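Complex shown without one protein chain; remaining protein chains in place.
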Amino acid sequence: MTTDLTRASASELADLLASGETSSVEVTRALLARTHDVDTDVHAYLHVDHDGALASARDVDERRGRGEALHQLAGVPIAVKDVLATKGLPTTCGSKILEGWVPPYDATVVARLREAGMPILGKTNMDEFAMGSSTEHSAYGPTRNPWDLDRIPGGSGGGSSAVVASFQAPLAIGTDTGGSIRQPAAVTGTVGTKPTYGGVSRYGLVALASSLDQAGPCTRTVLDAALLHEVIGGHDPMDSTSIDAPVPPVVEAARRADVKGMKIGIVRELTGDGFQAGVQARFDESVQHLVDAGAEVVEVSCPSFTAALAAYYLILPSEASSNLAKFDAMRFGLRVLPEGVDAPSAEQVMAATRDAGFGDEVKRRIILGTYALSSGYYDAYYGSAQKVRRLIADDFARAFETADVLVSPTAPTTAFRFGDKIDDPMAMYLNDIATIPANLAGVPGMSLPSGLADEDGLPAGFQILAPAAADDRLYAVGAALEQRLLASWGGPLLNRAPHLTNASIASADATAGATTSADVTKGEGA
Amino acid sequence: MSSIDTEATISYEEVLESFDPVMGLEVHVELGTNTKMFCGCATEFGAEPNTQVCPVCLGLPGALPVVNEKAVESAIRIGLALNCEIAQWCRFARKNYFYPDMPKNFQTSQYDEPIAFEGYLDVDLDDGSTYRVEIERAHMEEDTGKSLHVGGSTGRIHGATHSLVDYNRAGIPLIEIVTKPLRGAGERAPEIARAYVATLRDLLKALDVSDVKMEQGSMRCDVNLSLMPKGSTTLGTRTETKNVNSLRSVERAVRYEMCRHGAILQAGGSILQETRHWHEDTGVTTSGRPKSDADDYRYFPEPDLVPVAPPQERVEELRATLPEPPAQRRKRLQSDWGFSDLEMRDVLNAGLVDLIGSTVEAGATPAGARKWWSGEIARRANTDGAVDVATYAVERGITPAHVVELEGLVKGGRLNDSMARQVWEGVLDGEGTPTAVADARGLELVQDDGALEAAVDTVIAANPEVAQKVRDGKVQAAGALIGQVMKEMKGQADAGKAREIILAKLTG
Partner (left out) sequence: MAELTRDDVAHLAGLARIDLSDAELDKMVGELGIILESVAVVQQAPIEGVEPMSHPMPIVNVTRPDVVRPSLAADAVLAGAPAADQQRFSVPRILDED
């Protein structure tokens, strides 16, 4: 067999597994070997479940051998962002405060992956509690961008985008509160979808901001994203905000890739100023590809988007300050006793643990959210932000009266270097300027690669936004664009990424075993 | 520094001379649902620690709440029974504060959008008057876990080295019912507080939404109290006395706080706004946590739960399920049964209303039902330390049908009153049904008029002087003769009939 199993898409692997040309154990082994080779450098994983993944691969192979009817993606391995509860597997959310915590239950998304027979390779790195756009805020050290190891892989789900971009997994689960699936996809040359809010269950997703969070697929192709979307989507009675309706026909839309007669709206407020020239150029080309495919371009204006970032950085910290209150050293996780205090009280232990266990960005946002909700300031901050949120939703509603989908560059820039923005929270927050409106309004969004920026040769992302519950439109447009881009590139964009194996051999020799550094219990801060 | 003793009290009379009390009562009721407010864990009281918990009620990372349908229905029914308006649209809110027995460090509650609001409850007082308690709101929330304080001397929180927490209770549905400030109660404030809680308890019991056991904490009362100088309209500073867990304590706590506030104010001091703890054993309150600006609960709409918007027709369906309000029912029954106020109060105090109701329904007269259930059996139930007569009766297999049967034996002329009493004692002793007891003891009125007439003749002959008095028109003298006849008949005669025959023979 000539196919490189690590480079095959999930859809291709599904075919190979179904035809018996390969086994899930073989695929899983190949991916784990790849992780062994490259993850010392990339550091996409916080925890690799070598044995568990192989055991479930073996199980699915046996079931296939017995002729059982299996899910299409059965046997296709996947990586899961460390913000989703996995029974029996550590779940840290990239935080010291959850170091060593092993949930007694599975998130609904994880349960659905297991039901589909998809081996879980491990848990991917992330900014602590998904707060960040670079993974530099992970308590266990940053993930590196496979395109350039000195650059960020995006965030918060940098581990999930990097694991896919570095061919350690064909699929990963990410979560997106303000762009944490789409922005990492953009800067790593991969595909990521934030489904409609309520389209994928949040049960077991450790909440950052409950009204914004949404889990979704991280993949290398649009079709793979659709296939994974279908596995994890759909109503869950355990999540009150889950939409009680069938998953939109995303796979069918991805296969048809038809945009003829569709109106593509360019959001005036999300182009031009503030966007890197190369990013903007690839965006413009992509729009032309869609026109060539039969779509019509219209310009729309969403004036309230200019206040979206501000509203987001009030709503998110407010909800987060409450969501993260449960990390208090009483029932699970870290417990730190204050120094120099004799017989400390529960109150003192809580405060000492939360100071020691949370990183700076988390503390900053908790304090900010506490302020925004506090008596006397609620109306001016949280209340005003909720009103801006309504205006943004109204802007979307108006825009979708004239356009079937909206498009923009996903992120203003390509991947920046480590440390460039770490000391400037506001600069870091600006990475999400184009992705945040979708979370505020609850509408679905996708990012797919639009090419490499001329000035740095790094990937740029193209964002598609659709009305709530019309996720299938993302896939129709995404697949149509992907077809034309692939044709123009003569192959996947990721083929142009540097080969990591060469780089990693030297460091792998030096550190004697890649999995050690991926092990959460031995991980060190950057 | 002020030297005023904040724990001193003055007499109740002194308080009333100078002040008017203003009360606010907050009652927490644990609903009797099968499962918790936001998860499917069971709610059994007294289960092994931490066996009725799951990721949701333990507040594990990632877990999400889903509202218990029955709890919402119960909340609406309570609201309707309290004459409240039901919100057409309302949300849950998070009340944020840290406490070890609260798993998420926020309580999922309702803030400015309660499910029910603006109602009232009429409370009957001992003097026959009625006081209307205005209800501000009733809202849904969840209970906390329970802590066991270890290392201290008495299991109290102070002096403990650590605490052991059981989260079985965490997440049990609570309805918090809050009154508006109750003014103008004057000296009756303690009585009104008690009567309100008692009336509310009866109402909730009739609604079948809670077992309302104050001693088990399924109904808990917080008493807010302040005093206003007479003639003033400005509310004074209030204290909140927490967890007052019996009707008697509600009354005593109000009275105690009135006397304590009065002492401070009279001495020129000011009341500290604080939480107070009621001590059932000593009958005093002690200082708890000061309320201050630090109590910033940062309420905001719960994003993990969607709004509750009960359709009007559903509310009306629930309204149709409401039982007759207990006070109204009592009035109706008293009138139906023809009981005097005193008789009705005795019946109420003895907890016999339902038992008498079912006995009357089974065919007995109300007077008969009251007579048999409140006499000997009540004495025995009391002697044996039974909770109440109904329980005592059920335990011994004594039913309303027995009373109906006994009354039938009297009415049918088989037994007279004193024989019926003997039969009832036999029934209570477990000897069987009234008929069986009467048979076994050979109790039966002599129906043969010949034997009775012979006995009358004998007695008249033996008491000529008395007989002459009757002949002379002193009818009441016949009583002596009847007694003699009954003696002659060994009690097995119908006294009425004996009287008839005597009068016929002497005056006819």
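Each chain gets a letter, A and B, in the order it is written, and its residues are counted from 1.
As a convention for this text, a residue touches a chain if its C-beta (ideal position, glycine included) is under 8 Å from a C-beta of that chain, and two chains touch if they have at least 3 such contacts.
Nothing here was measured: the structure is a model prediction, and the numbers come from that model.
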Margin query: One chain isn't shown here. Among A:5, A:44, A:302 or A:385, which residue touches it?
Written below: A:385
Check: Who touches the missing chain here, B:277, B:291 or B:345?
Finding: B:277
Checklist line | Candidate in contact with the missing chain, chosen from B:71, B:177, B:318 or B:386 | finding: B:71
Item checked: Touching residues on subunit A - with respect to the absent chain -> 101-102, 104-105, 196-198, 211-212, 237, 240-241, 243, 304, 306-307, 310-311, 313-314, 321, 325, 328-335, 338, 343-352, 354-355, 358, 360, 363-364, 366-368, 370-371, 374, 377, 380-381, 383-391, 393, 425-426, 440-442, 468
Item checked: Touch residues of subunit B, complete complex, unshown partner -> 33-35, 39-42, 48-55, 58, 66-72, 89, 91, 98-101, 105, 144, 147-149, 151, 157, 160-167, 242, 275, 277, 288-289, 294, 296, 298, 300-301, 303, 305-310
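Heads up, the rule we're going with is that only the chains that are shown with their structure count from here on.
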Check: What part of subunit A is in contact with subunit B in the complex they form?
Finding: 84-85, 91, 93, 98, 101, 103-105, 107, 202-207, 209-211, 237-241, 318-319, 321-322, 325-328, 330-332, 343, 346-347, 350, 370, 373-375, 378, 382
Note to self: Quick check on the complex: what are the subunit B residues that touch subunit A?
What the structure shows: 55, 58-67, 94, 96, 98, 100, 103-106, 161, 163, 165, 293, 296, 298-300, 303-306
